[in-house]
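Only one protein chain is missing; all other protein chains are in place.
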Amino acid sequence: MKLVPIAVVAAVLAVLPFLLSGYHQGLATRVAIYFIAILGLNILTGYTGQISIGHGAFMAIGGYTTVLLSANHHWNLIATLPVSLGISFVCGLLVGVPALRLSGVYLALATFAFAVSVPQLPLKFSKFLGGSNGIHTAQTKSHLWLYIVGWSCAAIAFAGAWLILRGRIGRAFRAVRDSELAAVSSGVSLPIYKTLAFGISAAFAGVAGSLLVLVTNGFAQPNEFGVLLSLQILIGAAVAGLGSLWGVLVGAVFIGLLPSVAPDVPLIGSSHGQDVVFGLIVVLIMLLLPNGFAGFLRRFEPRVKTAIKADPKSS
Amino acid sequence: MIGLAKRKTAVSTGVSIPVLVILLAAAVFLVIGSLVSSIFAQQTVAGLAQGAIFGSLALALVLIYRATEVINFAQGELAMATTYVAYQLTLWHVTYWLAFFLTLLIAFVLGVVIQVVVIRPVQHSVIAVVIITVGLFILIDGLVAWKWGADLKFMPAPFGNQVYHAGSVAFSRQDLGTLLVTIASVIVLWLLFQFTKLGLAMRAAALRPAAASLVGVRVNWMLALGWGLAAVLGAVAGLMTEPTQFLQPTMMQAILLYAFAAAVLGGLESPAGAVIGGLSLGVFLNLIGQYVGFASAELRLPIAFALLLLVLLLKPNGLFGRRQVRRV
Partner (left out) sequence: MGMKGRILAVLAGAAIVAGIAVTAAFGAHRATPGVSATTITIGGTFPLHGPAVLYKTIPAAEGAYFAYVNDHGGVNGRKIDFKVLDDGYDPSQTVPLTQQLVEQTKVFAIFGSLGTAPNLSIWSYLNSHQVPQVLIATGDSYWGFSAKKYPWTIGYQPDYPGEAKIYGKYLNSKMPGAKIGVLYQNDAYGKNYYAGLRVGLGKAKENIVSAQPYDATAPNVTQQMLALKSSGANVLVVFALPTQTIQALVTATKIGWSPAATIINNVSANPVFLKIAAANGASVDGVLSTNYLNLVTTTNANTAGAKLAKSIIQQYASALDLNDSNVVYGLGAAWTMTYALKKAGKNLTRAGFMKALKSLNVADPFEYPGMKLQTSAKDNFPSEQLVFIKWNGGASGQWAPFGQIYNKVR
């Protein structure tokens, strides 16, 4: 039942680069980047209920990993991606452990603190991390290459997320989100699953960060990973609708394409268009579509939903 | 009613003996250090002045949290926007202090309106409130820059620039004024929550909305009131901050980060804690900047946040927070 929409999207994505100019391919790649990051955040916040406003920091970790490996050690760009995934995963676990003691707004504040502090590190260790002038890798790639790599990673990420979430881990995550007490009483180990969720989520963000650096001409610099990035990913996840994989594409399109569209909004568009339009849309979406796009979808598919619910084999 | 009053007092202060001892020891350390070294004294006083600014914004954050159980990420921008309102009033030739109090009034209305229109529909979900206040942050920032431009502007300081000297230590009338206003705000809030039915109703509306409405508290109006008052405190913070940060759209952004740290340090439910947290943070940052080489400029903010994280992990309710039992 669900394969048809996936096949349609995949077909569109496969054909798209031939219809688009190089510049628009670049835009589509940015959508892929946000897709992966939002997917990761969705796993954390939508499926285990832990708020994070710090995913920009994980993206920074992944991005700098890729640049350092390829600039200083001449690694193949694609080979850096699994390393970025691994390092971000470990960092996610490290953040997840103290996060166990926090919840709700306290966790939001702590991850916010993390997001603000990590971009300061390249300034402190400027010899290794390039400081405010950033680090450049000499290997730059064409729009088409970036599109293919970006969306391949997005497809892998989607498949990975789906596999994780439909199995035992996914059920454990949902149990944690719905009621921690009930989860513990049914034998779900909170520390393991909550920390694991942080790790997986950070891994996704790390890969997204690596791709972001590649799309920025192979240039990593602290301003690319500011607090706004973390906020954008959170907002993208909210627009997508937490706890569902389907809206993620919509959320990613929203965040990825808004900066290109905002300047065209009349009157306010040209100066500060980005801020006003973005902020206004976020507020409106939270008021009108509190469950995001996925919630909106759910309204239109009551029959389908009950059919799926009735089927014990589907998640 | 008497039983209610008794329970009220038992609940409100969360100061434990160890914390008081630590604070006392710190105060003694500061006094001795200041007597010994003049640069120590100057850094401490400067830290107190800066910390008072952190504390004033932290107060607004704490009030909103205490009255409505939400964190308002847009608090700093709201404070900044109301400062621009005051600026506009002075451009229209309204005298400074009249503009000041008019701004407080406008801030109150603004706070109430935002709570009713934007927050109330989503207040059941922590995540939704976080996201919508983030959206407000971005929106308000853009609107102010659009209306007034992003360049630096000038506004007179509320208490004037005159500098006083106590030995080698210098502080301005504005520094003193900010500290006194902040402490006065804490006292007013304390009186509100301790001794008035209104304060009790606000606390009840935040903690136990269902039970509160059963005893006749108009919960929605209490929440809106909380936001209105917090907006007033934010406006005060903005007007006190303007002399050192100057009037520009980004003026509260650095302050907000440290205000969060101060609020958490002191305990998100404690107004006095917020101010003491702010003062401590200001002094701490200045002293380690002066004496600890590794604590170089880039690490100032991460250190503040490392402190925040440490407090969150060891004593989640902050120095002055009550221990909260997680209800099953």
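Just a few scattered comments:
Labels for the chains are A and B, by order of writing; each one numbers its residues from 1.
As a convention for this text, a residue touches a chain if its C-beta (ideal position, glycine included) is under 8 Å from a C-beta of that chain, and two chains touch if they have at least 3 such contacts.
As the structure is a computational prediction, the values presented were derived from the model and not from experiment.
Taking every chain of the complex into account, the omitted one touches A, B. Which of B:A150, B:L176, B:L192 or B:A306 touches the hidden chain is settled by the complete complex: it is B:A150.
The chain omitted from view is touched by exactly one of B:G55, B:G135, B:P158 or B:P243, namely B:P243.
Interface note for the absent chain: among B:Y84, B:F108 or B:Y258, the touching residue is B:Y258.
On the side of chain B, touch with the chain left out of the figure occurs at residues 38-39, 42-43, 46-47, 49-50, 53, 142, 145, 150-154, 156-157, 161, 163, 165, 170, 172, 243-246, 248-250, 254-255, 257-258, 285-286, 289-290, 296-298, 300-301. Along chain A, the points of touch with the absent chain fall at residues 21-23, 26-27, 30, 116, 120, 123, 126, 131-134, 136, 138, 140, 143, 212, 215-217, 219, 221, 223-224, 226, 259-260, 263, 271-275.
We take it that only the chains that are shown with their structure count from here on.
Centre-to-centre, using mean CA coordinates, chain A is 32 Å away from chain B. Within the complex formed with chain A, the residues of chain B that make contact are 65, 70-71, 118, 121-122, 125-128, 130-132, 134-143, 145-146, 257, 260-261, 264, 268, 296, 298-299, 301-302, 305-306, 308-309, 312-313, 316, 328.
Across the interface of their complex, chain B is touched by residues 45, 51, 53, 98, 101-102, 104-106, 108-110, 112-114, 116-117, 120-121, 123-124, 181, 231, 234-235, 238, 242, 268, 271-283, 286-287, 290 of chain A.
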